[in-house]
Structures are given as C-alpha cells and as structure tokens.
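Omission of a single protein chain aside, the complex is shown with its protein chains in their original locations.
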Amino acid sequence: MNDLINDLYQEIILDHGREPRNFGECEPHNKSADGHNPLCGDNLKLTFLLNDQNIIEDIKFTGEGCAISLASASLMTEKLKGKKIEVAEEIFKDFTNLVSGSDEDLKVLNEEDSLYALKGVGGFPMRVKCATMAWHAFNQALKD
Amino acid sequence: MNDLINDLYQEIILDHGREPRNFGECEPHNKSADGHNPLCGDNLKLTFLLNDQNIIEDIKFTGEGCAISLASASLMTEKLKGKKIEVAEEIFKDFTNLVSGSDEDLKVLNEEDSLYALKGVGGFPMRVKCATMAWHAFNQALKD
Amino acid sequence: MDHSKTLNLNVRKDFPILSKKILEKKDLIYFDTAASAQKPNTVIDETNDFYKNHYSNVSRGVHTLSVESTFRYEDARKKVQKFLNARSENEIIFTKSATEGINLVAQTFYDKFMQKGDEVILSLIEHHSNLIPWFFLRDKYGVVLKFANIQPSGEIDIDHFNSLFTNKTKIVSLTHLSNVFGTELNEKAISICKDKNVPILLDGCQSAAHLKIDVQKLSCDFFVFSGHKTYGPAGIGVLYGTENLLSEMPPYQGGGGMIGDVSLEGASYAELPAKYEAGTPPLVEAHGLGIAIDYMNKIGLDNIIEHENEITKYAFNKLNEIDFIEIHGGDNKRNSIISFNIKNIHSHEVSSFLDVEGIAIRAGHHCCQPLMKHLGVNSTARLSFGVYNSLEEVDKFVIALHKCKEFFNK
Partner (left out) sequence: MDHSKTLNLNVRKDFPILSKKILEKKDLIYFDTAASAQKPNTVIDETNDFYKNHYSNVSRGVHTLSVESTFRYEDARKKVQKFLNARSENEIIFTKSATEGINLVAQTFYDKFMQKGDEVILSLIEHHSNLIPWFFLRDKYGVVLKFANIQPSGEIDIDHFNSLFTNKTKIVSLTHLSNVFGTELNEKAISICKDKNVPILLDGCQSAAHLKIDVQKLSCDFFVFSGHKTYGPAGIGVLYGTENLLSEMPPYQGGGGMIGDVSLEGASYAELPAKYEAGTPPLVEAHGLGIAIDYMNKIGLDNIIEHENEITKYAFNKLNEIDFIEIHGGDNKRNSIISFNIKNIHSHEVSSFLDVEGIAIRAGHHCCQPLMKHLGVNSTARLSFGVYNSLEEVDKFVIALHKCKEFFNK
C-alpha cells in the first residue's frame, strides 16, 4: 500500500475515526462553537467546560465528517481535557504547524503525542481543513 | 507613402473630409436620424425629404467626425439625392459589402462611382464603422 | 477486466496534462470533468499564440493589434452562436462564468419584470449557483421562491413542478443536466413553461459539452454555461438570452464598452451584445472557448456523446454490481456523471485513496447542499467523464475501489 496513504491513515486515526472518543454534548458547558467545512459540508459542534482556574474540565463534540476530521476532533478532546487554557493554545499552534507539514518549531507537542498521528495530513494539503476543523471551533469558542 | 494609406485616403476622401458637401440641416425634412460611433464619440445628424414618389428630394447632414466618416456622409448625400428609396437601399447594401472588402457581388455600384473611393477602408477593419455611420443613420431613418 | 469492446475515440494525446504522472509514478485518470474539463493542445496553443502575436484590447483602438484581437473575440461569439444555434450573435453575452450569467439574469430580469411577491420556480437539485442569486431576490425584494421536488430517480417531479405555477410565477430556472445525478431535464418541464408563457433559464453547465444544444429547439429563454467545463479556458462563460428579453432588460454592470453616449447627467447604452459586457472582457479566454468549440466540432459532438454514453453505461453497470457501493439516483440514463458512496466510508477517504492511485474524482456536496440534505448524506463521491476517458480507466478505477474498501475495513 502507498506510503502517503499509510501515513495519513495510521491505525490510531482509523480507530478514532470509527469510534470517536468524547462524542456527545458536555453538560454543563460554558463554551461552545460550531465547526464547518464548506468544501464538503462536514460539520461539528464542540462544547466544553472551563473552570475558574481556566482549566478545561470536560470537552466533547458531535457532528459528521470524514475519518480525518472525526479522529482529529476525538484526539483533540482527549488531549485538551484537563489542560490549562494557555497550554491548550500552545498545542493549537503546534498542531496547526504540524498538519501543514512543518514539525520543526514545535513548542509543546512531540513525537510521543497521539496528535502526531495527524502529521500525514501534510501530504494531502486539501485535507488540512478536515484536520483543523475541530481546532478552529475550539479557537472560535475561546474568542466568543 | 504606404499603399494602404494611399488607398484609404484617396484625394476625393481628403477633399470631402475637409469640405463636406450637403453639410447642414435639410428644411423642410420628413426623415431624420442620428448616427453615433461609441468607439470614438463621432456622431452626425442626418435629415432628408422624401417626396410622395418616394424620391429623396434633398438630404443633408451635420456632425463631427474623422475624414472617413465625414467624407462618407458627404459622398452618400451626393449619391442619394434624387434617388428612389428602393435604389437607395440597394446602394446601401452594395456599399456595406464594398467597405467590408468584398466588391464581387455588387448590384448597382461600380468602379466609376465616387463611393468606390471608400473601398480602401477594407484594409482598416476598425474604420469600417466610420465609413458606415452615415449609412446606418440613413437606414435607421427609413425604419423610424 | 472485461472491456469486451474498445471505443472508437482515442484523443488522450490531444490533452497534454493526461501524460502527467501523479505523485511521480501513476498515470493520471481524470474523472473530474464535471468540476472542470482538461484542455486540448489547440486551446492551449492558441492562447499562447494570441498573447505572442495578436494581443491588445478589443473594440477600442483602430490599430492592427486591436483589429486582430477584436476579430478573434467577435469570431468566438459567432462560434458560440452556432454551437448553441442561437438566432443571432446579439443573443450571446460573454460572462466570466455560468454563475455570473445566472446572477445577471436574476438581477436584471427582476429589475424589468418583477416586484415583491412575484414567484420564481427552482428545484431541489439546483447547484448553489442557481440558488443563491435567487435567494438574493428573496432577501432583498421579497420575491417568493418555490422548489420542485424530485423523484427517487433524481428527476424533477413534473406534477409537483406543474402545481407550483400561479399567476405570479415570473420565471423558472432549472439545471439542464444534474451535476450530481447526470440526468437530463425532462422536456416536459420546458413545455409546461411555454404553455404557461413563463420564461425559463436552463443552467447548461453540465450539458453544454455532453448533450447537443439547440436553444431554438429547446425553446429556452436563457441558457448559461462555463467555458472551463467545455474544454475551454478558465475565466469565460456564456449567457444566451433571446434578443427580445435581453433588449428589454436593463444592463447589469456599468463601465467602458457598454455605453452609447455619456455625460455627467446620464448615459445611453450600447446595442446588444455590448450592453451586457462592461469593462475589458476576457478576450483571450473567449477566443480559447471558440477554439474548444472547434475542437469538439472536429471530433464531432455526436461521437463525443456516444463515447461518453458508452463509458457511463459501462461504469454504471460495474458499480451497480458491487454490493458495498450505493449509487445515487435511479436506473434512468446518465450523461457522463455518476454519484455514489462506499457504505461507511466517507467520500473524502475514497478520493484521497484514489488520488494516490492517480485517479481524480470529486468528493463533497458538489455545491448542492439542499440535495445532499434531501438524500440524507453530507457528501458523495462523483465520477464524471470527458471525451478523453476510456473503459480501461474505468476498470482500473473499479480495482482501486475494491482496494480502498479493503484498506478501510482492515
């Protein structure tokens, strides 16, 4: 099988794509945003609870999408749960770089991270939007 | 001097361009139309008197334009004065063919005609509109 | 691999991009012609030649290059006129795209003929480009939009369509060939409009290179298509409209080239077709479209259609045999387009997987979100064919589909 495809669809991606973790709505929540990919109609709804120490206590999503977007959302929620908001923002930046194909100046992510599985998206530039949809929703929710 | 230019600006054209005949307004008149070349802003007003035998008793024009459009209007009025309308229409058709560069199937015009002087316009396709402006006004006046 | 029959047409060599290697090793199999067609050599070469030997602005200067450019531009108009069998060149307006053509008609038809509360009939299968311009009329002026339902086959439900007309119906706008199902509009829809004396616009984006178009026989009032889907360059489209309607409607955009006489107090407008062509037009692109039409004529539109029909039927039958494939629409005739899904695999996965095999298909909502919602999917995979495709490519595609299924179910 082709390397590009194997890099894109690593086992963990296929797994999270088939069975997304943290799928649902977070109750209670105080932050939410919709993510949308106008190219293909994929969409998701992200909800999370930010406590008074600025820690993400719980985070979930629902929606429809391709394996990449579902897996990315699923891995994101796993990664962000329990994180301080400042750290989460650093991870967001690193992740954006990673999927654009540049993993040189990463600050907080490293190869051990499950998020690293999405690096293969760099080989499919039109899929970057799939991988970042959940993250943009997260970023949007922080702004609102 | 270049042949194309000499063909375009024959002596008779330059003469009629400088001193157009039948310049003015026809009084009385029962037919009139404006000619206009939106490419350059040239324009003219054509007036004529059609009598009850359908003969063009008098015909005049005013306006501004290049040597080709003035000479063409001037030669047209000379040619059409005294003509029956049916004949005038035949001349119109011939003239349109002539300036588009095809003088094969002419019905009423021949090389003796002063209008033949405008054949050189065929070498300058963007100038055809200059040469036909007065004729289109004539045709328009008949329709109105 | 049972391509028992080989087809007569083999024009692959006319299209330089088809010798490209995808990811440096795979032959390109281009099944995305409905999104945009590839260009034959002649179109590319003539674009080149125009810029290298004849280029300047059109209709403005009197010098030689201006003549050469203007004549190429107007010659293209004649070619389009013949291609559509329009009555006159005055009925051919060059736009930048089909989308612009529909926007132009929606706005100027409204300006002349409609008011608040008047009705427009569309359908559920329309492309966004044949929806949003009408949505604008609804939002801005209170025009009422009605949508014909579709049958499971993907065709418009003619009875429902017929029932939508009232004495406030002012215009109908329908796709001539669905970019999702590949099905042709039922002629009855047009004859109903004629009976009721309501003008109809046909969105011919997908039909222009895949059906024989005769606007007089079709008796449509407007017809739009895009050059880039008919083997022509990007950046050029065509609006056909009857001289009657186009003369009555006001101009759409204002600017150089569309005027008669201008003073600070007001302006008169140029005759058709210039009236609707404000500003410097896409002149080289128009010429390129003319060359694309020459190309299709040389191959013969009948031959092209037969060729595409063979491939479409072949592919349809192949896909129909595969149990994990769901084809959208019914068994009725498809023209060069088939939409499908692999059960439980998102179309994006299918497209990315096929991509590394060199196969370009389209995945997404195809700018038909209302239809997707109706079908209960958020995206489909779409195969679409052009004159350069072959049965062998379909065979390779089917093998790749099986590999794809296997990969994602591993």
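When the chains are written out, they are named A, B and C in that same order, and each has its own residue count from 1.
One rule holds in what follows: contacts are C-beta pairs under 8 Å (C-beta built on N, C-alpha and C of every residue); 3 or more make two chains touch, one makes a residue touch a chain.
On a predicted model such as this, the values are computed, not experimentally measured, just so you know.
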item: Neighbouring shown chains of the undisplayed chain, as defined at the top; value: A, B, C
item: Hidden partner chain, touching residue among C:L9, C:I92 or C:L131; value: C:L131
item: Selected from C:S36, C:N85, C:N162 or C:N309 as touching the chain missing from the view; value: C:S36
item: Which of C:N10, C:T64 or C:S88 contacts the chain that the document leaves out; value: C:T64
item: Residue among B:F95, B:F124 or B:F138 that touches the chain left out of view; value: B:F124
item: Chain C residues touching the omitted chain (full complex); value: 16-17, 20, 22-23, 28, 30, 32, 35-36, 38-39, 43-44, 47-48, 51-57, 60-66, 96-100, 102-103, 111, 124, 127-129, 131-133, 135-136, 139-140, 145, 147, 226, 228, 233-237, 253-259, 261-264, 266-267, 278-285, 348, 351-352, 354-355, 359-364, 367, 369-370, 373
item: Those residues of chain A which, in the complete complex, touch the missing chain; value: 36, 38-39, 41, 43, 124-127
item: Chain B, residues in touch with the chain not shown (by the definition above); value: 1-2, 4-5, 8-9, 14, 39-43, 64-68, 124, 127, 130
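Heads up, the rule we're going with is that only the chains that are shown with their structure count from here on.
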item: Most distant chain from chain C by Cα centroid; value: B
item: Rounded Å distance, chain B centre to chain C centre (Cα mean); value: 45
item: Centre-of-Cα separation between chain C and chain A, whole angstrom; value: 37
item: Whole-Å gap between the CA centroids of chain A and chain B; value: 76
